[in-house]
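For reference, the structure discussed in these notes is given below.
Taken from a larger complex, these chains appear in their original positions, while the remainder are omitted.
Letters A, B, C and D name the chains as they come in the text, with residue numbers starting at 1 for each one.
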Amino acid sequence: MQKVVFREDRCKGCELCTAVCPQKIIHMGEGLNRQGYHPAKVDDQEKCTSCTLCARVCPDMVIEVYR
Amino acid sequence: MKQVFGRPRVLNDVVMHYCPGCHHGVIHRLIGEVVDELGIAERTIGIAPVGCSVLAYNYFNLDFVQAAHGRAPAVATGIKRALPDRVVFTYQGDGDLAAIGTAEVVHAAMRSERITVVFVNNAVFGMTSGQMAPTTLVGQKTTTTPWGRDARVHGHPLRVAEMLAALYGPAYIARVSVHTPAQVMKAKKCLEKAFRTQLEDRGFSMVEFVSNCPTNWGLSPLDSVRWLEENMLKYYPLGEFKLPEEVA
Amino acid sequence: MMKGNEAIGEAAIVAGCRCFFGYPITPQNELPEYMARRLPEVGGVFVQAESEVAAINMVYGAAAAGARAMTSSSSPGVSLKQEGISYLSACELPCVVVNMVRGGPGLGGIQPAQSDYFQATRGGGHGDYRTLVYGAASVQELVDLTIEAFDAADRYRNPVLLLADGILGQMMEPAVFPDSPPLPPPAKPWAVTGASGRPRNLINSLILQPDMLEAHNWRLMEKFRQIEEREVRWEEDQLDDAELVVVAYGTTARVVRAALGAARREGLKVGLLRPITLWPFPAQPLRRLKRARAVLTVEMSTGQMVEDVRLAVEGRLPVQFYGRTGGVVPTPREVLARIKEIAGELAQEAGGRK
Amino acid sequence: MTREFLLAGFGGQGVMSLGMVLTYAGMLEGRQVSWMPSYGPEQRGGTANCSVIISTEPIGCPVVTEPDVLVAMNPPSWERFCGAVRPGGLAVVNSSMVKVSRAREDIRLTQIPATSLAEGLGNLRMANMVVLGALVGLTGVVGMDSVKKALDKVFPGREHLVAANRAALDKGLAWVTGGAAAGAAG
């Protein structure tokens, strides 16, 4: 199950989320999304603690967090 | 599993036009969360004057008024006086509130208008592409201070929270930032207090957000956050500058 | 009997105006002062704004919230409201703006003038918009037109201007007030009142796509065309057989009327056209004149309305102008002298032709 | 028939209410009327004046520049306006304060010691009503009944004031009509 869901097409690739994740599991994807940005991603959902920090600093409401 | 964080109900599910990493988006979300939690969406009216956030009306599923540059506190006064039981807030940039709109915000504060001002201080005129704002830091380069703001020529930046806190009228004045998750949480608390100040009819409330403008600062979003922390916060200390007196 | 300024205030209250935002300036202070006393008595709101700019934007807010709202000022203060009036028109917000015109330009003086005619009728603000403009000539008419102004503002969702001057504002004349407005204020489903039980409302004039802004502008223009068609108002006085037609409004029209009596007594065929709406300007009566051989425009300005007179007669008749300005009110005697002069010229011409 | 009045005096001499009562009286008699104060910073100088027009026809400009009747309650008013009176017109001067020096041949002049007469009535501030009483007698433009009714309009609910004013009106009228009425009032 996904603890953090990134709506990739909404991401603007600002990287703000990557800097605040205590688990350091957020990285920027390779491809470009519809808006032309490299979207942020979490592959390693296991490691996510659902701490919501990433979602709190994301300016574009890309991230939903589940627990 | 249940959702522990998501989009506030009152915000429309659309792409916002802000640049990557711009804090306007975070601040919008916080307003959304507070409006949701206070359950006031159906009686809240927002006012967006000119600035990058002029299109804010597209993002909030609230009654909204677009206002002339700087005049949001006057427009808010008109609405609030006509409809005293509605919740009225303005969303203003530092060009809007601290330059052309100085008189309007000072007097709304003096009159203790029961409105809430969300003030986004990004030390620059964002929408018009990066001219000096009254809040631009000394030394900061903008398109109208090509050699950096010079205190001798342009003066020292305006600290709006401190200035308004020097008045008798306002009930709640705070300065917050959203550059870390912890600050985001604090900011939300302050914003909620500001709205509560209005709901409890205690007077004028303002929350100043020390914000960023990666585009016009010429920095990446992450660098802009660092710059904000290292420069903006020194000159613009965070905190609560005025709290409503307990109603007798 | 009531002072003109106060009469406007009472008429506004009759019309259902409960929100007044003002800033002091001579010679209209009795109006905000009256509202400061009266509005609280009827559950209304008076705010003395920090400036005229703030006042018009408070009006914008209250109008957006669906209230009948009003502001008043005099010339320099009205100049400061131009951006706001442009916004109100762009957002289709109804309101009433009173200008007790004084001598200008600059700080000028405080005595009566009509030198803000251009500003009022051509939109002193930016962009393609118009405002209905009434010019009152008596305290009773201040009452009637104030009530009508609120009505028209709501009907067309547009600011309406009421022009007068210090004489009309300061003088007392008998005036009768109706008990209620002729029509109840209409419902305003577009107003921002909190999006409860309906989709949210938006008041906005930012339209970045040129084609959409153009469509908006032409839609506004269509509304202005309707106003031109339906709202033009004037008063005629002995136009039927007039060889010389005097055009004058407001205080000046009162003076001309006094001169007219004397002229008629001397056998001169003179008539008066008194525009009541300055925009739309009553071109019609000037276009269908049959016996007129000349037109004389009298204004308290160096010549502003005379352009509208010229536009109306389109060269078919000679258009003369007599103006006093800077706060000087013409006397019936001067106007009569000018009438005689022109009548003399016409007679000579006619003689010459024979 | 149009009668144009210019009423002038010091700020405290009550020329504004003099004008207003006169105007109301005209209105009560079914005439067209207007009342118009001078306004603006000239008030600061201390003198005040107002224009009153009473007419059978619609009133043009309410500002009176060439009065049929001038009331001058104090010296500066007389200085300033005596030249403006229409030939054949009337000037009523408060002789308690104004010494008429230059006389005009072409106007009627009535000198009435309004302030002293008012003082005699125990209230200096009634000088204006004394003059109004005189105006009724001198011009006949309105009747005393109408004037007295008009008082209620201008000072609604202030009974004692109305009574004092009525006395002053009578005194003024008596003074110009030759004492008979004055005796009656006394």
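To be clear about the criterion, contacts are C-beta pairs under 8 Å (C-beta built on N, C-alpha and C of every residue); 3 or more make two chains touch, one makes a residue touch a chain.
Worth saying up front: this structure is predicted, and the values here are computed from it rather than measured.
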Original post:
Can you write the copy numbers for the whole complex as a formula with these labels?
Top reply: A x2, B x2, C x2, D x2
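Keep in mind that, in the parts below, only the chains that are shown with their structure count from here on.
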**OP:** Mind checking the centre-to-centre distance between subunit B and subunit C? Centres are C-alpha means, answer in whole Å.
**Re:** 40
Original post:
When the C-alpha atoms of subunit B and subunit D are each averaged to a single point, how far apart are the two points in Å?
Top reply: 63
Subject >> Inter-chain centre distance, subunit A versus subunit C - centres from mean C-alpha coordinates, in Å >> reply: 60
Subject >> Contact set on subunit D toward subunit C in their complex >> reply: 20, 23-24, 27, 33-37, 39-41, 57-63, 65, 153
Original post:
Of all residues in subunit C, which touch subunit B in the complex?
Top reply: 18-19, 21, 45, 47, 49-51, 53-55, 57-67, 69, 83-84, 87, 91, 192-197, 200-206
Original post:
If you look only at subunit A, which of its residues touch subunit B in the complex?
Top reply: 1, 3, 10, 12-16, 19-20, 35, 37, 50, 52-53, 55-61, 63-67
